[in-house]
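Right, one structure below, let's go through it.
Here the complex is missing one protein chain, while the rest keep their positions.
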């Protein structure tokens, strides 16, 4: 009944129930050729700005930069050094990329049933044409094959960008970023690669290296930021520059979505304490909460869409942080609260129809309890797609199940891949599109929406909602 | 495979899996003729007390009073004024109901996949015979048709009450209510329309207008309520009157299910501070928590079933509250805690077998963690059906999935529609009954309950459990 063929199933992600599966196919067929809209992610613009850029070895492409991958291997006892992850102190790591790949292949079974496993299979098959499951025996051959492919012009980032049919790709960039890569891309006519303003490094006063981050911002704006007022002025100037360079959105992140209004005096006082390195307890949280409101004010003024990503403890594992730095798979979500925390911001800006506030969280218990009711009432609020750990088959199904009845489809923001792994972009969108079509097919087979409506909703989920939410039209 | 016919599917809500669907049909057929038991809701008794009452225009029936509907339209940027929602200050609103209906129809796609959309389709089709999906093109014709129907005697509230096969309908009434409509209904023999005692407006000391609410209560009991002792006496007298008028239940609501025992002196002191408008921080919460225990005491004494509805922040959006008042779709749920909060109440009354305490919450993370284990132990506790946002296809399925294994079916309280939208009552019960039958069919097809048991459980969910829980036998 099941064939032994090991290539990627054309039915993947769809329900086994024949009628639902057939309708899911119909919906998917109707939208699978639509271009990819990528309004939030972490691709390095340098990859695309330089026509000669290449991805490097298979290990450099698939393992070393991807904390989704190496955290799983680490959790089963494989040292990060053995995977070639660079150390902060320059201590020795494995440099034989073929050997790292072999180790990865031997442990590829760890990714069974995970989204990373699904994306990797899709990438190997659909991007590189590897129609064999990776294992310890064929690891070397597949490495050699991939290594060769990666040197070819058709596997350059630019060639893949075209092949992937990406209509727009937004990167995420520090407030101090000069956007030189975006400038050169724009000069070449790549205006569909857009920056996103991310001020966390200077707004969150307890960020490691805050003083240096501020110095970079000073250097970029070319004036001294010695007061809260000049700090705000610098942010406003940078936002204007980002907007000029094509940005339609900003992104702000904190452990909690706490928002508050500080008086100018209070904000100045905290900022002054930060400058001398003498923050009081609570200062950083109050300041971030205040800056959420300030960023909302600026968004109302300049029209940039505002994203909030909340609910993660960064660098939970001090040993890993000290040896390897940030973004090493050691970020762990927290319980969070939106209803009371967002109130100060919403009471000022929540009723503004032109203000788009897109919310992302990792605490799924808030989907049906807080986020969907908030989105189903406030004109400003849209819900972002399932984020990070929840960007998965089950994560998406929980999201559709828990969000849509109360928020309504049209208060959501479509999909974004949120990835720094450029080559995984089509695989991630495909999972979203398939799961969305399967969900809609379920609604149709259960008599809850009409088939014609399903086609429109499928298109919205795959394409339209993201464009509208991020003002990309 | 799917027809283009746009009428309501007879399979709606059922699984597409053929065997499960067939069994779901069998169960549903066996219970669909049972009368509707409506033990908790917000229908205005005046509608039924006056034989000449009519629903007004289609817009007055479907849109203006229904915050489920207009909150969704508001969330997508349609001003409440444009929907004819009355303003507190009497400022201008749209008064052309046909135009409002047109606007609604143009945005009817917003309700795709929502419970409101499902109910509306059911009401239009099954109550009014509109067998065409509402859209911008046919909006005017459908409006004219509905408008005409609504003037006919067979679409009077009383005629529909009979047609809907409602066995008992409980309204929700303020402690100060004279129940004049219930009195006249009873004199006519409509004893199956029963009041429910809801003392929130005088018990929650921080309710806007508390002093005026208390004055109304004073006026109703016709004595001065100048102390906590006389306040309690007034509540007891009113409960006795409600019971005489057919009430079998009370309903009490607060943001949190916090319960506590205050001494008489403490209660008197807080009440005295409330009377002079000088509450201390925490006073209102302690007093409400204490009154939960007091109401439980009275229920143990007078036998009235006690309902608790907890977990919502009322009037989250001050701009909407100031301009339009309460119940305008701006109530947002909160995380809550039952295990520790209910303890003071339960240690006194939780083991009483004749005391029925029916719990309702909006924090679904408490279903499997707190509510089901509490109901599966304490003789007094029953769990109410999925409430408000969760009165939906997925909300019910989450409830069955997360509650039943631990609480057991017979510690639940069946369904209640909780609606002020009288015409939506059958549609709401139908969704519950269909989802219940589909859930039971799933248990049968998975070999977890026998088919014969399924029939009994279907009847219990549709009819028996509500009657037993609310002492309606």
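Each chain gets a letter, A and B, in the order it is written, and its residues are counted from 1.
Keep this in mind: a contact is a pair of C-beta atoms (placed from the backbone, for glycine too) under 8 Å apart; a residue touches a chain by one contact, two chains touch by 3 or more.
Since this is a predicted model, take the numbers as computed values, not measurements.
Give the residue, chosen from A:165, A:187, A:226 or A:335, that touches the chain omitted from the document.
Checking the options A:165, A:187, A:226 or A:335, the one contacting the hidden chain is A:335.
Can you say which of B:207, B:317 or B:411 touches the chain missing from this structure?
B:411
Need a quick check: the contact residues on subunit B for the chain that isn't drawn.
Residue positions of subunit B that touch the missing chain: 17, 19-20, 22-23, 337, 339-340, 343, 346-347, 350-351, 353, 365, 368-370, 372-379, 381, 401-402, 404-406, 408-411, 442-451, 453, 456-457.
Can you list, in ascending order, the subunit A residues touching the missing chain?
Residues of subunit A in contact with the hidden chain: 1-2, 6, 8-17, 71-72, 74-77, 109-115, 118, 133, 313, 316-320, 329-335, 362-365, 389-390, 392-395, 398.
Convention: only the chains that are shown with their structure count from here on.
Please work out the Cα centroid separation of subunit A and subunit B, and write it as a whole number of Å.
40
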